[in-house]
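== subunit A ==
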Amino acid sequence: MTKKWLLLLIMVLTLALFAFGCAESGEPATEGQGGEEQAGEESTGEETSGGVIEIGVLAPTTGSEAYYGNDMVQSYQMAIDEINEAGGVLGNTLELFVEDDACDAAQAATAASKIISAEPDFVVGGYCSGATIPALQQFYDAGLIMLVSCANSTNITDLALEQTFMINSPGTHAVQTLSALLSSLGVTKVATIHQGDDYTKNLSDICEAQLPEAGFEIVAVEVMEKGAADVSAIVTAIRNAGAEFVYWCGYHADGSNVIKQLRQGGYEGYICCGDGSASPELITACGPDGEGVYVTSPPNVELAEGGEEYIAKYTDLYGTGPGAYSTLCYDTIYVLKEAIETAGSTDYEAVRDAIQNIEYQGLSGLIKFAENRELAVSNFIVMQIEDGAFKLIEP
Partner candidate 1 sequence: MALMEVTDLTMRFGGIVAVDTLTFNIDKGSITALIGPNGAGKTSAFNCLTGFYKATSGQILFEGQSLLNMRPYKITHKGIVRTFQNVRLFKNMTVMENVMSGCHSISKQFVGGALLRHPAQRKEEAEIRRISEEALKFIDILDLKDRVAKNLPYGYQRRVEWARAIASRPKLLLLDEPAAGLNREEKNDLVRLIRRFRNELGITVFLIEHDMGLVMEVAEKIVVINFGTKIAEGTPEEIQANPLVIEAYLGKDDDEGGPVQ
Partner candidate 2 sequence: MLSAGEVILQQLMNGLILGSFYALIALGYSMVYGIIKLLNFAHGDIYMTGAFVGFFVFGILAGTVGSSWGGVILAMLAAMCVCGLLGFLIQLLAYRPLFDAPRLSLLITAIGVSLILYNTVMIITNGEYMFFQHSIPAGGLTFGNVTITWVQLVLLAITAVLMLVLSWFIGTTIWGKAMRAISLDKPTCRLMGINVNKIIGLTFFIGSALAAVAGVMSCVYYGSLHYFMGYMMGIKAFTAAVIGGIGSIPGAMLGGLLLGLLEAAGTQALGSSWKDVFAFSLLIIMLIFKPTGLLGKTEIERM
């Protein structure tokens, strides 16, 4: 028995070590929750000035997508701090109430109900489409306006919820841009690689549906599981299919691996990445293999006006550079601010109509909604990696 107790002691000690040792890296997650604690104390303010406008955030701050989730929370927080410093919205300060969906449908449902229970005024967030969709239904039932910052699956549009707006351009816009790029390059045989999840598969499906109409041929659709190391067999299959152009629909983390292996495996045609890979990390991770790779992306922070300031400020605050969706999240808060100011209150109908009719020029481009609450105008651009940096090109 004593032996067992000794083991217990060792385990507790190890645990304590972990807890102390990792306290630093856990910082970003607690930052969002600081707001949460305060929010609990104060009553939810209505449009009267001096109150608090609470914004619920649904983001995957733990789990496989924790990196993006934390990046989202940080971007929201940055926007909110700026607004609060400048006097808030209609005299009210903004506060975040962050809940973690861990990119999992069941946890997202719980997180959503926790957000609803806290009775915020608005909800933003949503990274993984699969986790966001069940939550959207709940927000709709609870009568909360939701601005989906990142998730851009067309399935969200298909739900046709009257208070749910998508800040990110849907995949259909990306493919329109892609189509223009293909024409300018004069290639016809296209292969896509997705990662088997909602967002990337959706993008690949849109390619399969739209590109043949525009006269291109999809010669291969391959899937690379998230985090799978080996794609050499896929590369060979793509080469064998005779693809002249590979469209990588997945995320930047795996993207570098795919690009490297495509080049190592002897593929010599064009490579293009979707917006999931539009991150400067892609360039560093790819090294020389990344040269010449195209990216269809929402306006890149670095290329946007005021982008450098943004990066500098973000890096200064959080120690790392902003992620691919950072500006979308940042703009989300500003869209909300402008809508509230236009409406003059936090009234559901008024703010919803204000958002529907908004025209906001943000870091991520023009935000203006179509009838179906998707972005009306595609904000996609095409970039090419040249000498270790993104360069804007006109397809």
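How were these picked? Simply put, all candidates are chains of the complex that A comes from, given by their letters.
Everything that follows uses one rule, which is that a residue touches a chain if its C-beta (ideal position, glycine included) is under 8 Å from a C-beta of that chain, and two chains touch if they have at least 3 such contacts; residues count from 1.
Just so it is clear, the structure is predicted and the values come from calculations on it, not from any experiment.
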item	value
Candidate from this complex that touches subunit A, chosen among 1 or 2	2
Touching residues (chain side subunit A, partner candidate 2) in the complex	3-4, 7, 10-11, 18, 22, 25-26, 63-67, 70, 196, 220-230, 232-237, 239-240, 242, 253-254, 256-257, 260-261, 264-266, 281, 284-285, 287
